[in-house]
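Only one protein chain is missing; all other protein chains are in place.
What follows is chain A.
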Amino acid sequence: MSLVDRRIGLLFAGFLLLLSFAFVRALYLGTIKGDNLARAANVQQTATEIVPPRRGAILDRRGVELAVSEPASDVSVTPYLVKNPRAAAAELAPLLDRPAADLTTAMARRDTGFVYLQRELPAGRAEKIRRLGIEGIALVPSERRQYPRQWLAAQVLGLVGIDGKGLSGIELSRNRQLTGTAGLRRSVRDALGEQLEVRDVERARPGKDLTLTLDAQIQDRVEAVLHDVGAKFSPRGASAVVLDPRTNEVLAMANWPQVDANAPEGAPEAAQRNLATNFTYEPGSTFKAFTVAGALQDRTVEPEDQFTLAPTIQVADRVIGESHVRGTVTLTTKEILAQSSNVGAVTIGSKMGARRFDAWTRRFGFGRPTGVDLPGEERGLSLPVEKYSGSTMGNLPIGQGQLVTQMQMSTAYAALANGGVLRPASIVKAVAGTPVPPPKGRRVLSEKTARDVRGMLAGVFAPGGTAAEVTVPGYSLAGKTGTANKFDTKLGEYSTARYVASFVGFAPVEDPRLLISVMVDEPKGQISGAKVAAPAFGKIAAFALPYEKISPR
């Protein structure tokens, strides 16, 4: 054999040997270590994660987003896996918006294997944290609820808790529809952490979008008006409701003080209540419209009936007078309402009798929730007729001695405005694009009686009426002022320093398209509905009427 042949043979033998080693190694890894390696690969490379369902958005009637969920992550740490907590904290602090010292303390803990560093971190920042590749840091997909208009209708929309469940408002009452179904996703990553394969084992189903009856622009303006009321009269609270009396769709429901829906922890708990449904008060003179309406419908009185009224009237042991000193006057039923005569209203009430009066109170929906789709609606307090005392009928016809909610007053006045049909207010217009059927109403008054009462209420804005100072040029207005003493539980009698000022009105009188109710709790300086609530009604009407394209006369 030549030298060349021997060298070739040697090289060949060498390669054969190497190949044999590779073969043996492959055999070893594939058979003896095969199972272990497969298990390890599964643990390291395969991950199963829960895909949180997208919570449905809440929109106004024109599609403006009022509540939206954005992808986020919960950032947690396994402390004993973090090699250098201080360095890790320094990297994470700007992304988590937390002091590095706090993070260092959390990551240095040895008493637990799991610590949350941040919940609901926006997905953009979570992605930056993931790219840092800090060992021990885990990111769990979650969601973050955002209210882009911040203060707008915060008490109506409500809040969502850290676990994605509605806690108040619409978020609570419609939680089931807003919440979707979580999914399950399996992913395989390579050694560098890049995803090789993604498979949805169970597909996540997003929640349903809700379209409300609210109009964001009207809501905005109403909140601005209430803000002015708050600045001027420093009340304990104030609320306003705007609805279309033809359908009882709520166009605006505002509260003061306002709450930032994105940071509710900064507001006191009292401010987070929706006063329109969760606050009861004595309605005062605004209730007189129902006293008169019931009496007219029963034909107990007629609009032009005349009453000679003394300055005061005695009912059992109580003497009821007017809000202003006057002598004996003769007023028609119309004028009693327009001038808000207490003596006149008590006289009409006594003509009706306690039982008929009680029947009418309940017929107009007082004493029970209206059924509006908001949680925690109060039912108010209407004394059962069996519990009337001798002087009860000196109180109830003028709106004292009973508790109502602003929602009850608004829907009852809507019955006067729309020709006599009482129906619950609606606030949810559509679910996932499917219109919600409007709530059914029931007739409580004839059209004629409703028309007569509307005409009387228009007199409130006429010269001599309690709201004569308020006008909206080009539009005919109707409504009723109310100023009610609040009951002082410590003194056991009505306070002379604390009042609820209210106003409920609608326009145009001939064909009411908007109903506006304003309630101010304990205003300071001025206390009457005419001075505090009626001007707010005027400002809201001046914006809302042309906005809704309602032509002036």
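What we mean here is this: a contact is a pair of C-beta atoms (placed from the backbone, for glycine too) under 8 Å apart; a residue touches a chain by one contact, two chains touch by 3 or more; residues count from 1.
Here is the rule we go by: contacts and distances are computed from a predicted model.
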Of "NADP oxidoreductase", "BMP family ABC transporter substrate-binding protein", "Cell division protein FtsL" or "Proteasome accessory factor PafA2", the UniProt protein name belonging to the chain not shown is "Cell division protein FtsL"
Looking beyond the chains shown, say which of A:108, A:123 or A:436 touches the absent one. A:123
Using the definition of touch stated at the top, determine which of A:78, A:247, A:350 or A:485 touches the missing chain. A:485
Among A:104, A:213, A:361 or A:466, the residue in touch with the chain that has been omitted: A:466
The one of A:135, A:197 or A:510 in touch with the missing chain is A:197
In the whole complex, of A:321, A:390 or A:438, the residue touching the missing chain would be A:321
Name every residue on chain A in touch with the hidden partner chain. 57, 64-66, 68-71, 123-124, 146, 148-149, 152, 187-188, 194-198, 216-217, 220-221, 224, 282, 284-285, 288, 318-324, 339-342, 394-395, 398-400, 463-466, 468-475, 480-485, 494, 496, 526-531, 535, 538-539, 541-543, 545-546, 549-552
